[in-house]
Structures are given as C-alpha cells and as structure tokens.
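With one protein chain removed, the remaining protein chains of the complex are shown where they sit.
Entry: subunit A
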Amino acid sequence: MVFSTVITPSPQLHFPKTTFPIIQRAIRTYSASLSTTPQRISTSQFDLKTYWTTLIQEINNKLDEAIPVQYPQQIYEAMRYSVLAKGAKRAPPVMCVAACELFGGHRHAAFPTACALEMVHAASLIHDDLPCMDDDPSRRGQPSNHTIFGVDMAILAGDALFPLGFRHIVSHTPTDLVPEIRLLKVIAEIARAVGSTGMAAGQFLDLEGGPNGVDFVQEKKYGEMGECSAVCGGLLAGASDEEIQRLRRYGRAVGVLYQVVDDMLEAKTDKEINNKKKNKGKSYVAAYGIEKAMEVAEDLRAQAKKELDGLEKYGEKVVPLYSFVDYAADRGFSVGDQAQ
C-alpha cells in the first residue's frame, strides 16, 4: 500500500463533548507518529494465517457443539445459520484468545468467552440486517437471517443468542483457570460493549443520524467489538488494570482500522456499493475521501502497535496481536470468505 505523505486539509469535524474518539486523535497526531518508530519484535516470521485458521477450526467446532438442534428446531436452525456462517472470519475470538495467551492464560480458559463473543456478534448482526434497521439482504456471503427464516424468527434468534453467550461463559469456563470474580468482569465487559453505550448506540446513531460524524459511529459499531474482545482476553488471564487499558485502546484501534480498510477496499472495487453506503450508513471513505482514509488507517496501525510496545516483557507472546494489526491494514492473505 502506498500512502500519501501530503496531509490534505481536514473537513469540519464534530468533536463530542466528553471524550475525543480515537479517529479524531488519529487525524491530529498523524504527523507526530511518523517521526519515531521504536524497534519492535520481528513479526515477519510469524505465520498469522495458520494461527488464525487453526483457531477458526477450534472455535467453529465449539460453536457447533454449543448450539445443538433441539425442539423447537426452527430457532436453533436460525441461530446456527448465522453463527456458523462459512464467511465468518472469527476476528473477535482470535483477538480474545491471543490476548489471553499474551498474559500467560491458557486458551481453554478463553474458548468459552471467545465463542460467546461470536454468539453476541452474530446476534447484533442479525438484528442490524433487519428490514426496519439496515435492511441488508446478505451477510457474510449468504442471504441474511430474516430473508430465510422470517423477521420474527430472526428477532428471536438474536434474542436467544445474546443470553446464550453469557450462559456459555458460565457453564463452560473452567473455574480453576478463571476465578468467578474475573468471570463477572468479563460478563460485564461484554454486556457493556453490546449495550446502550456500545454497539447499540453505534447502530442507533448510524440509523438515526445526528451531529456525530462517521468517526463516532465507526468507533461505536466496530471499535467496541475489537476493544471488548481484547479486554476479555486480558481479564481472563488476570492482566493488570494498566494492561487492560492498553488492550482496550489496542482493540479499539484495530476494530476501527479493520472497518476503515474494509470501506477503502469496497470503494476501490465497486463504486455502486459506495453509493449505497452513502445513502444508508456511514462509510469513512464516502465521508472523507480515500486519501484521508489511508492516513487514518496508517495512524490507527501505529496507535495499535504503540499500545503493544508497552508489553515487551511478554516477548514472543505479543506477536500474534502485532501481526493482527498488519493484517487488518494490509490484508496480506484471505481468511474465511472475504465477501460481506
């Protein structure tokens, strides 16, 4: 990817009163971050693709076991349809497991939470696609849930997947690996990320508009999931508060980076889709143009890596999370089905 070094004048941005979202910080500090790049552990030898695809296999197996079909079949089929979609990349579980292992946790401690993240993620996507919401006919390379099972069943599938996530964490996390007090923090974290100050807020703003720019929506819709996944991994492993905050900022940056790059890729391949986004939701490229998007992506990459810089003491264990950032920006290989 070739990035322009000329900073184009930024359009009028709305700054929310309380906190400065990560993207606004990105635009303001872009030039500063270019100056120093500290020496980092080499990630060039790390095979992220194998790491990721192996994890996907495990997660898929566990998800399959977690949602067996029983009476009444329709709801389970609807739930499985979305959760087990072939096009799912499983980024949240991978971030969660990698973060857990970074701090010395065992991946078996993380798997139930990783699965829960996918269930909750699937639930919010099912609801997002509904006719009264984004009205998307397809998702992850297949027809969206409500087009197959009906709107009522899709609503209920989402309503069932949210609590199933929490239940799965409680019933499957080995308490010898994760004490209950930490489980409660994980549950609270996921609930917060999904709720009225997290993804639900993002979706609401996406639909209803308002003075907040695409930046705020992007952070709420995509940053939250990334943040939540990384934080949960850290919580499971018993990371310190300071380390959790790093993971929080890391996860948020990666989540938004991923979406900005997705917007850029879509804009490059198909102008029609770009127009659709302009009318319906908020695309970063549609709002600010591709050059600004590139700048922001680069800065988000730098920000995410900077958070991991403080974790050098964990040595090689930090590598998967580093590689993940580069993947989000460069998409050097394909995982699952790239179609959205």
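Quick note on the criterion: contacts are C-beta pairs under 8 Å (C-beta built on N, C-alpha and C of every residue); 3 or more make two chains touch, one makes a residue touch a chain; residues count from 1.
The rule we apply is simple: contacts and distances are computed from a predicted model.
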Identity of the absent chain, which is to be given by its UniProt protein name, from "Geranylgeranyl diphosphate synthase", "creatine kinase", "V-type proton ATPase subunit" or "Auxin-responsive protein": "Geranylgeranyl diphosphate synthase"
Residue of A:G104, A:P137 or A:P179 in touch with the missing chain, whole complex considered: A:P179
Candidate in contact with the missing chain, chosen from A:A200, A:L265 or A:V335: A:A200
Subunit A residues touching the omitted chain (full complex): 71-72, 74-76, 79, 123-124, 127, 130, 132-133, 150-153, 155-156, 158-160, 162-164, 166-167, 170-171, 175, 179-181, 183-185, 187-188, 191-192, 194-196, 198, 200, 203-204, 207-208
